[in-house]
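For subunit A:
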Amino acid sequence: MKYSPFSIKHLQQTFGFHFLRFCMGVVILILIVVFHDIFSKGFGIISWEFLTTAPRKGMTEGGIYPAIVGTFYVTVLTTIFSVPLGMGCAIYLNEYAPDSKLTRLIRMSIRNLSGVPSIVYGLFGVALFVELFNLGTCLLASGLTLGLMTLPWTITASEEALKSVPRSYREGSLALGATQWQSIRTNVLPYAVPGMLTGTILGLARAAGETAPILFTGAAFYLPFLPESLSDQFMALPYHLYIMSTQHHAIMQVRPIAYGTALVLIVLVFLLNLSAVVLRYQLRKRYRE
Partner candidate 1 sequence: MDQIKVQVKDFNFFYGQAQCLKNISLDIMTHEVTSIIGPSGCGKSTFLRCLNRMNDLIISTRTEGTILIDGTNIYEKDLDVVKLRKKVGMVFQKPNPFPKSIFENAAYGLKINGLKDKNLLAEKVEQSLKNAALWGEVKDRLNDNAFKLSGGQQQRLCVARALAIEPEVILMDEPASALDPIATAKLEELIVHLKERYTIVIVTHNMQQAARISDVTVFLMQGELVEHGKTSEIFTRPMKKVTEEYITGRFG
Partner candidate 2 sequence: MEIHLDQELQKLNTDLLSLAALTEGAIHKSIEALKAKDQQLAEECIRDDERIDELELKIEEETIALLALFQPMAKDLRFITTGMRINSELERVADLTVNICQRVKDMAARDKVQVAPPADISKLGEIAKWMVRRAIDAFVSGDENQAKEVILKDQEANQLRTTIINHLIDDIMTKDKKTVPQATALLLAARDLERICDQAKYIAEDVIYMIQAKVVKHHPERLSEET
């Protein structure tokens, strides 16, 4: 019964354990390098002025204020478009739709759509909103395109949240003479909505950082003013970053601005994700009580 660390079994275990630890180490290391790079090069330029003024002198000086506002606007539009639609769709699929071949096909398509590259959505947005609906390249067209892109995410996440509400809540209320809608409204949604929101926010965070869908549908290279209506073009953080790091005429000169933009974008996405985590925590607390 004596423990022998050099037996085959124990060696296997030691090797396996260290290999897994190595994998995790690599991931953490990459993350640290990326963060360090962006922070060290971008932090210096961040100032109140950088955050609140427009670019100047061919975008070699000044701030990124229009890009922040533009990203905010387009994210709000995306939310308005995709959240109600996605949640409604999820409720229908999970609560009402019969378990038929068609339903399964629809569900599978939605899952697949969430894997479609964002550039495809961008082109689709051009064809549908810009051309067919004749909206032109504008805030609305971009918001709708991003909304389309996040829909599969919203639906899938919402469905998962609905599935996590125990069957017994539904049966319990139905057995008390509730209609199906009463049962969903009073005994399913209150417990599913926080979870639905969590998933949705993660989707929005991804949308906020996307370049491809807005590239052809509404984002502007440079605008000296803020968008005033839905049919205006707008600047956005990811697109701005893309330009500053690849398209600008004085690319080395604007490098710090590019890093600053990247930092702001990361912080924005981080904040969105953080709010999702907080929501999820609240949700769990509510279930446990």
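Heads up, the rule we're going with is that contacts are C-beta pairs under 8 Å (C-beta built on N, C-alpha and C of every residue); 3 or more make two chains touch, one makes a residue touch a chain; residues count from 1.
Picked so that all candidates are chains of the complex that A comes from, given by their letters.
Because the structure is a prediction, the values reported are computed rather than measured.
> Judged by that same contact rule, which candidate in 1 or 2 sits against subunit A in the complex?
Answer for subunit A: candidate 1.
> Please output the residues of subunit A touching candidate 1 within their complex, sorted ascending.
98-99, 166, 168-169, 171-179, 182, 186-187, 191, 286-289
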